[in-house]
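Removed: one protein chain of the complex. Kept in place: all other protein chains.
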Amino acid sequence: MSFLHPEDKHPVPKVLRGWVLPVLLLALWWLAARFHWTNSPLLVPVDKVWDTAVEQVRSGELWIALEASLRRDLIGFAIGVSGGLAFGIAFGLSRLFERMIGPTFHTLKQISLFAWIPLLSVWFGLGDAAKVAFLSLAAFFPVVLNTFEGIRSVPGELIEAARVLKFNRRQWLFKLILPAASPSILAGIHLALIYAWLATLGAEYLLVSGKGIGNTMIDGRELFLMDLVIFGVIVVGFVGFALNWLAARLERRLLAWRGRSVAQF
Amino acid sequence: MSTQQAALELSPSTQSASPKSSHVVAAAVTPQLRFYDRWSPRWLALPFPLFLLLLWYVAARFEWVAPQVLPSPQAVSQTFIDLVASGEMFDNLKISLLRVLLGFGVGLVGGLLLGVAMGLSPVFKDYVYPLFKAFSQVPVLGWLPLLMLLVGIDEALKIILISKAALVPIALNTYKGIENVPARYVEVARVLKFSRWQLLWRVIFPAALPPIWNGVRYGFTHAWLALVVVELLASSEGLGYMIVFGRQLFQLDVVMAAVVVVGVVGYTLDQVLARIEVVLLGWRRSGF
Partner (left out) sequence: MSLAGTLDIQHLSKSYPVKNGDLSVLEDVTLTIEPGEFVSIVGSSGCGKSTLLRLIVGLEEDYQGQVLLDGQRIVGTSLRRGIVFQEHRLFPWLTVENNIQLGLLNADLTPGQKRQAVREHIALVGLEGFEKSYPHQLSGGMAQRVAIARALVSKPEILLLDEPFGALDALTRAYLQQELHRIWQAEGITMILVTHDVEEAIYLGDKVVVMEPRPGRIRRIVPVDLAHPRERAATAFAEVKQEVLKEFSGDSASLAEPPLRTDAVDPDQIRQWQFAI
């Protein structure tokens, strides 16, 4: 969009601009705490959050909570993704399967994710089993959809090339269909990662038992410990960012064959 | 279809690919015509759900599990009818709908304004985008306890959370949509001496509309998600509340009835957005 603003005449240099707002907000916060602009116990000074953070790390609390959350997250994610891949491939390869199971699947998919929790909590109890089941569900849907989409979008030209080369069943799947569908499949897995993390938090709020980063925040809320809650938010943000970054990295690696140009075979 | 377009169109609510390509793939994988190809696909969809229904009925009838855990289909449908008749269903539905529409509306306007500002003004974007990006790393639910502390648990909490859920994808998609308007079209506008206003209205916005609308649909999905969660956690009316209440009293028939409504309403609203998309973006076929 630089053609709309050919000359950047703004006084503040480009690299510094992104810092202005955060620094300003922090300064405001610090001032508010220092000069007691309000008497609410919610206004914790900035250094209190830092102290809490240090405490959480040192006492090991953070790692316990994080480990519990991430363990559940990854197990549920793994189950959901494997199930999703299997389903998605079945949908993509078998018209019969798609026509028989598809409509039911699409209907169930419409139900907003978290609405499943109460049902799951009755069927699986209130502990980890229900949470993992829920997480698997969260990861399952995007993977199925994107895998299906990927397989169905394999370009006709490549299919014909494979027919001429007389591919057998196995070769079809592993040498053509899956590689060609891999951008979509990986996009689905990336989505599943995000949804699974979102679901992890939600599950911890709704099925309040055991440990986890979400539980930490809920505890903080109940005890009016704003510093703990803020700390939790920052940790959650970091984990979200890290997961996103990892997934993007992986995608770039695995899809390097696409080159920098828009994917045309 | 370009990868750019594919990436922008992939969303959790993506339906199946065009029938043409699906037949090509399926036909290539199973070239011989099978018996079911002659049957209308619509009928094929029935056996599986009917089978599930039968299974459910039998399981409830012979109490393979306790009736609190698995109410019979008749119980659920009866409860559903009762809830509708008593007006309870509609009352709760109305409250949920109002909440989501208000929250989504706020998120939509905020997201569009923010996205447009970032897209059109590089300076504004330099100031705001890093902070925005940092905030968007925290999923909607991550903010819940914090907001609960700040605003309590009544309507404000719900509206704020729902609007945040919608605002982030809408702002991002709008910003990127504007930023990614192909320079090719802008050059045409320059050669044809469009004024800045003409450039914005006749080139930038139409060209950015597909990704923006994608963001809108995505935003709505998230708004609906946030609505359900916040009603499950912190509400005394609405569909989510019905679910939680039913669950606490082990009235799973109520829970199921409410879940069905959540599904149907969510789907319907998304379809409304899809129809609007066809009207707005009907010109987009093989597209750019």
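A and B are the chain letters, set down in written order, and residue numbers restart from 1 in every chain.
The rule is short, and it goes like this: a contact is a pair of C-beta atoms (placed from the backbone, for glycine too) under 8 Å apart; a residue touches a chain by one contact, two chains touch by 3 or more.
Just so we're clear, the structure is a prediction, and the values are computed from it rather than from any experiment.
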item	value
Contact partner of the left-out chain, one of A:Leu31, A:Ala86 or A:Ala248	A:Ala248
Among B:Pro139, B:Gly240 or B:Gly266, the residue in touch with the chain that has been omitted	B:Pro139
Residue in contact with the excluded chain [from B:Val58, B:Leu192, B:Leu249 or B:Val272]	B:Leu192
Chain not shown, touching residues in subunit B	3-4, 7-8, 133, 136-137, 139-140, 165, 168-169, 172-173, 176, 180, 184-185, 187-188, 190-195, 198, 202-203, 206-207, 209, 222, 283-288
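Heads up, the rule we're going with is that only the chains that are shown with their structure count from here on.
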item	value
In the complex with subunit B, residue positions of subunit A that touch it	1-5, 8, 10, 14, 17-22, 25, 42, 92-96, 98-104, 106-119, 121-123, 141-142, 145-146, 148-149, 151-156, 159-160, 162-163, 172, 177, 183-184, 187-188, 191, 194-195, 197-198, 201-202, 205-206, 214, 217-218, 220-221, 224, 226, 229-230, 232-233, 236-238, 240-241, 244, 258, 262-264
Touching residues (chain side subunit B, partner subunit A) in the complex	1-4, 6-7, 10, 12-17, 21-22, 24-26, 28-30, 34, 36-37, 41, 44-45, 47-49, 52, 68-69, 119-123, 126-131, 134-135, 137-146, 148-150, 178-179, 183, 186, 190, 196, 199, 224-225, 227-229, 232-233, 240, 243-244, 246-247, 250, 252, 255-256, 258-260, 262-264, 266-267, 270
